[in-house]
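Removed: one protein chain of the complex. Kept in place: all other protein chains.
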Amino acid sequence: MITLNHYLALSAMLFAIGTAGVFLRRNVITLLLSIEIMLNAVNLTFIAAGRQFAAVDGQVIVFFVMTVAAAEAAVGLAIVIALFRHRESLNPEAFTSLKW
Amino acid sequence: MAFDAVLFYLFAALAVGASLLVIGQRNPVYSVLLLIASFAALAGLYVLLDAPFAAVTQMIVYAGAIMVLFLFVVMLLNVPREDAAEWDRSHPLNRPGAMRFGAVLAGLLLLELSWAVWHVSTRQPMALSETSPGSVASVAAIGRSIFTDYAFPFEATSVLILVAMVGAVILARRGQGLE
Partner (left out) sequence: MPAIDPVFIVQIALIVVVFHALLLSAAGMVWAERKVAARLQQRFGPTLVGPAGLLQPFADVLKLFFKEELRPKAADKILFHIAPIISAMTAFLAFCVVPFGPPSTFFGLLDKPVPLYVADVPVAVLVIFAVASMGVYGIVLAGWSSNSKYSLLGGLRSSAQMISYELSYGMALAAVLVLANSLSLQETVNAQAGYWHLFGVPVAPRWFVFVQPIGFFVFMTAGIAETNRAPFDFPEAEQELVAGYHTEYSSMSFALFFLAEYVNMVTVSAVATNLYLGGWHLQPLPEWLGIVWWFLKLSTLLFFYLWLRWTLPRYRYDQLMQFGWKFLLPLSVVNLLVTAAGVLYFGL
């Protein structure tokens, strides 16, 4: 019997994996991928909750989250390309010139 | 309903496994492809949750557009496989004392997370309500909701996409910026 708790637990696991990816990886593209994992975990929560409370708002909000994720991925990748042209490296440690 | 349970565990295992490999393995092209597999598993879960429109939109937007963009960037920039650069080895946080402390903290976090998951799952489970699929899932209902209750966010996202398009074109342009 699959309950809401199962879906919430799965969503928590995916979110944790995404957060771990953001902290652990040394590649800005994998960083962006981990952010997408987190967004997807949240989408799963919305849809499961929407199904639980028989509301269509779950799917509507997921629709908006996907749109925002698309816009953010596009701009993020454009920034990555611009950074790569500048430094020839995709390691976030290479862009620390504003640190003291 | 046992078939549903089997499908849920299958898709869940695929999603979690693929995500772990995304952050765990070194080749960026494989990471992108594994994330696509994770998205496909999530789309399957959405179908199980009576949300076919969300599932198909997930495949079209996420797996079909955003990931293609990621793949293009990875291929064009010829992203090398990741390995520890030399500044990693001389980083102050790479000393044994710091590593042990970090391992302790990670262990505590893992304990807490598993306690939370176990505690939640042994409580009174909230069963997924048996709604008739037509009421929640129909695309017409979603459309009606988007264009009436959520009309303002809808228009705002169209402005957002326009801004993102202009921003992406300008940021990725070769040259000295605005002339």
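List of remarks:
Note that the chains take the letters A and B in the order they are written out, and that residue 1 is the start of every chain.
Here, contacts are C-beta pairs under 8 Å (C-beta built on N, C-alpha and C of every residue); 3 or more make two chains touch, one makes a residue touch a chain.
Computed from a predicted model, the values in this text were never measured in an experiment.
The chain not shown here makes contact, within the complete complex, with B. Within the whole complex, the absent chain has one touching residue among B:Val68, B:Leu109 or B:Ala151, and that is B:Val68.
Taking the whole complex into account, subunit B touches the unshown chain at residues 29, 33, 36, 52-53, 56-57, 59-60, 63-65, 68, 71-72, 75-76, 137-139.
By our rule, only the chains that are shown with their structure count from here on.
Across the complex, subunit A meets subunit B through its residues 1-10, 12-14, 16-18, 20-21, 24-27, 29-30, 32-34, 36-37, 40, 43-44, 47-48, 50-60, 62-64, 66-75, 77-82, 84-85, 90-91, 93.
If you check the complex, the residues on subunit B that touch subunit A are 1, 4-5, 8, 12, 15-16, 19-20, 22-23, 28, 31-32, 35, 38-39, 42, 45-46, 48-51, 53-54, 57-58, 61-62, 65-66, 69-70, 73-74, 76-77, 79, 82, 84-85, 87-88, 113, 116-117, 120-121, 123, 125-129, 131, 135-137, 141-142, 145-146, 149-150, 153-154, 157, 160-161, 163-165, 167-169, 171-172, 174.
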